[in-house]
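If you scroll down you'll find the structure; I have some questions about it.
A single protein chain has been omitted from the complex, and every remaining protein chain is retained in its original position.
Should a chain be cited, it is by its letter among A, B and C, assigned in written order, with residues numbered from 1 in that chain.
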Amino acid sequence: MARFVLSRIGQTLAVLFTVSVIIFALMRMIPGDPVLMMLGDDFTQGAYEQLKSKLGLDRSVVVQYLYWIGRVLSGDLGDSYLNHERVSRLVLDAFVPTLVLVIASLIVGVLIAVPSGIIAAMRKDSAWDWGSMGFAIFVYSMPSFWKGIILIWVFSVYLGWFPTMGYVAPWSDFREGLWRLVLPAITLGTFFSGLVARIIRSSLLEVLDQDYVKAARARGVRQAALVYKHAMANALIPVVTVIGLQFGTLLGGAVLTETVFAIPGMGRLSVAAILNRDYAVVQGAILLGVVSVVVVNLLVDIAYAFLNPRIRVA
Amino acid sequence: MARPLGADGRPFDPDGLTLPAAAPEPAALGSRAALHRWWRRFARNRGAVFGLAVFLTMVAMAIFAPLISPYDPLAQGVGIPMASPSTAHWAGTDSFGRDILSRIIFGSRVALIVGIASVLLAMVVGVTLGLVSGYYGGLVDVVIMRIMDGLFAFPIIILAIAMMAVMGFGVRNVIIAVAVGFIAPFARVTRGDVLAVKEEPYIEAARLAGVSSLAIIFRHVLPNVLAPIIVQGALRVSGAIITESGLSFLGLGPPPPTPAWGRMIAEGQTFIVMAPHIATIPGIALMIAIVALNLLGDGLRDTLDPRMRR
Amino acid sequence: MTPTTPLLEVRDLVKHFPVRRHPLAALRRAAPARVVHAVDGVTFEVAAGETLGLVGESGCGKTTTGRLVLRAIEPTRGHIVFEGEDITSLPAGRLLPFRRKAQIVFQDPYSSLNPRMTVGAMVAEPIRVHRIAAGAEVEARVRSLLDMVGLSAEYARRYPHELSGGQRQRVGIARALAAGPRLVVADEAVSALDVSVRAQILNLFVELRERLGLAYLFVSHDLGVIRFVSHRVAVMYLGRLAEVAPASALFKQPLHPYTQALLAAIPAVGDGSTSIFDNPARLLEGELPNPIDLPRGCRFASRCPHRMSQCEEVEPALREAAPGHAVACHLYTEGGTP
Partner (left out) sequence: MAHGAADPVLDVRGLTVEFSTEGGVLRAVDDVSFEIGRGEIVGLVGESGAGKSLTSEAILRLIRCPPGRVRGEVRFRGQNLLTLGERSLADIRGKDIAMIFQNPGASLNPVFRVGEQMLEAMAVHVPERRAALRRRVLEILGRVGIPSPGTRARDYPHQFSGGMAQRVMIGMGISCMPSLLIADEPTTALDVTIQAQVLALIRRLARELGVAVLLVSHDLGIISQMCHRVLVMYAGRVVEQASVEAIFRAPAHPYTQGLIACLPRLEGTGKLGAIGGAMPGLAALPPGCRFHPRCPVSEPRCRVEAPPLGPLRPEHQVACHVARPS
């Protein structure tokens, strides 16, 4: 187990390094000269030279990378070109609503996916199976931004049950916060449930064919215990991994859902930053987003190792 | 270690009566008879046939767009702005008075072009990387795979946004951005399949017979890895289209006035109260396309390569 | 190569597989690298036209030995001499002539043939690689090879999934013979087949040996198969040779306690009046020790009914106990009584 976790941590560090190189390279490929942009109208040759060397942009690429990674690790992501706020503050503030949305969607997704996946597997090729798998493909194929608009149109505009948009932190005003979270969570959550339901169904079907389930049935173990104890304990292990891996897709989906529901999260921040060419903010948002994906993947790997005795008891 | 393996890879099962529901044998892509046999199996999956039908209509729609669309998609004021669906304008008109049905028909071009081009580009790059790192292994494998892990950590929308920020907008950049997002999955799947095939005895037999590495890759490894690659490609096209429409929705897609479903929906959002059809109808077209492509992908996966049940 | 030099000579062959160590283990004081002693000093010869049976239970290293001899995997130590030439460290480029003369037949008929290639193309491949024939003549040679293994020419156009297990194994044999080898390594070549089909393939192996003067290194866990097909037999246990002898001598008068236990454990077809399973006392106790941390002295000591004190101290060397009959056991070193 320890060996597995250590090797995973080693791998994660390697991935983080690759990610940082990719982002650093992306930033270098931006057209135009960042120093010019920063000076803007009070440009003088002397100021240009001085700022350039201060930022170390005259040094070799490797040294620049080291400079850059040094600043990033110390939390200094530079300032927003627009409102001169510290990027790290902007990005962290925006990360919270996105996280709340993603977690709410995870919960909604799992609540829908687990029962529908199990029923589909238990009554294979029955109406239940076609129904839940049909629903899964339906919500999985529906682009989240369009689904959001339709939900707003029906439930907010037409029925008036929910506010059309906006975000309130659930811890500051629980009722209002939750109220505004329902539609976005359903939008993103159903997309996620479509993915997970299919995987639960195929994983469960595969486990039910295993010899140890047949052997347990031959020992007189009842059907319920067969499914919910013997099969489920094995079927859920790969599902945990998949849910973890889908965290990245969820983050991507959040970008669109936030735009539809005007939630001040990472998505809106990065889209606005791109349209305004505010590259420091774009870099900060992407850095935090991707790093969180990598960290979640690591946590999922460790959870997998813990759940699977073949690795836990090496 | 148990005794030698039985006929189907499981420990020797003398009563190896594989039940008729067992996986069909891998479709030998070469011979015509196998293709016919594959089609009979594929046609049994109604969903997949529906998917194929919708996909083909979409392609036809995209090619013959000018012939079949009732109005010029760019012409403004063709009808009263924001008119709801009527006999004159089956899908109604948008805020500029443009005919929505024509724009949907032309919009299928952007969707298909981006969807297929980005997947093909990603396939070429990803599969090559997967083949190399899978077959040769060692340091090459570790380096390529760590880069792929890095790329994989970028949710595809976020990666696309970053690429657009750097390269600017336009259909060409959308294709490249989406393609870069799909290189990692193709590389990983291909590498996994190459590793699986590489362990098969018929590869070792070829090696021990003196066949060169290149000949082994192209005559033995590639044909057996082709099926999962095609399936992976089909499964990815819908993802590419969703990503393209997402980017257009965010305003990062092809510049106006080119008709793109994503942006049509975005424009429709502001008039959702007065003219809900502006956002709804393009969304329905988009969804039908994606559901169809997903069903088509599933159908291909279940018939082409039984191993790909995940 | 003079007539007396053996076709294949293996001297003190060793193959250790590294055990992936705890990443922090490297930091600790020189903890000894733990390895799996898959093959641990094996020496034998195979004369032209002779069949050496390599038998033993799972994990004894017989399959690894078969792979080492063909340079499918690289040995840790030791020498492989084929037709008098040491090919142990020959670079891959100059191995081609050796590849032509030494071939392999695999165990699993379903995965030893490329599902996407026709039978004809597979049998033709070695012919083309070694430029034995070209153009139309390849076709003719493929037809004669298929005929030799009992398949009509019509099978050339078939794909593997259209054939039965026995037919696929025949294609595997035809492919191995395509380049005109002198040595064929048969790795559990009949283990995955049914009883009736197995008999057909075994007869085929014997018939081909006689006709083409082939030498076989026949690897199997089934002593009945080994008895039928081998001229000489080598019994392996945990990576080392326990006993090597002519087949008739080994089965009539096994010397090594492990060989005796193996023969006693085989459920031979009797008339049902008695059963070897009724007196478990004669059956071997215990499980195979793990091949990583091997005990000092004889590896079979922990399970051996004739265990003596020196068995746990010194590992017995393989020594002639009778003409052509070598055994690695202390019972036969200082004239101990078996």
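Note that a contact is a pair of C-beta atoms (placed from the backbone, for glycine too) under 8 Å apart; a residue touches a chain by one contact, two chains touch by 3 or more.
This one's a predicted model, so the numbers in the text were calculated from it and none came from an experiment.
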Only one of C:95, C:199, C:212 or C:249 touches the unshown chain, namely C:199
The one residue from A:89, A:123 or A:217 touching the chain left out of view is A:217
Given C:263, C:294 or C:308, the correct residue touching the omitted chain is C:263
Residues on subunit C facing the left-out chain by the touch rule are 57-58, 164-166, 194-200, 202-203, 206, 221, 223-225, 227-229, 251-252, 261-273, 275-278, 280, 283-285, 287-288
Where subunit A meets the chain that is not shown, the residues are 210-212, 214-223, 230, 233-234, 237, 307-310, 313
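As a working rule, only the chains that are shown with their structure count from here on.
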Chains in contact with subunit A and also with subunit C, listed by label, are B
By Cα centroid distance, the chain farthest from subunit B is C
When centres are defined as mean Cα positions, the distance from subunit A to subunit C in whole Å is 53
Touching subunit B in the complex, subunit A uses residues 11, 14-15, 17-19, 21-23, 26, 29-31, 137-138, 140-146, 149-150, 152-153, 157, 199, 202, 206, 248-253, 255-256, 259-260, 270-271, 273-275, 277, 279, 282, 286, 289-290, 293-294, 297
In their shared complex, subunit B is touched by residues of subunit C numbered 58-59, 70, 72, 95-96, 99-100, 103-104, 106-117, 122, 125-126, 129-130, 159, 161, 165, 172, 175, 178-179, 188, 191-192, 194, 221
Contacts from subunit B onto subunit A in the complex sit at residues 146-147, 149-158, 161-168, 238, 242, 245-246, 249-252, 262, 265-266, 268-269, 272-273, 276, 279-280, 283, 286-287, 290-291, 294-295, 309-310
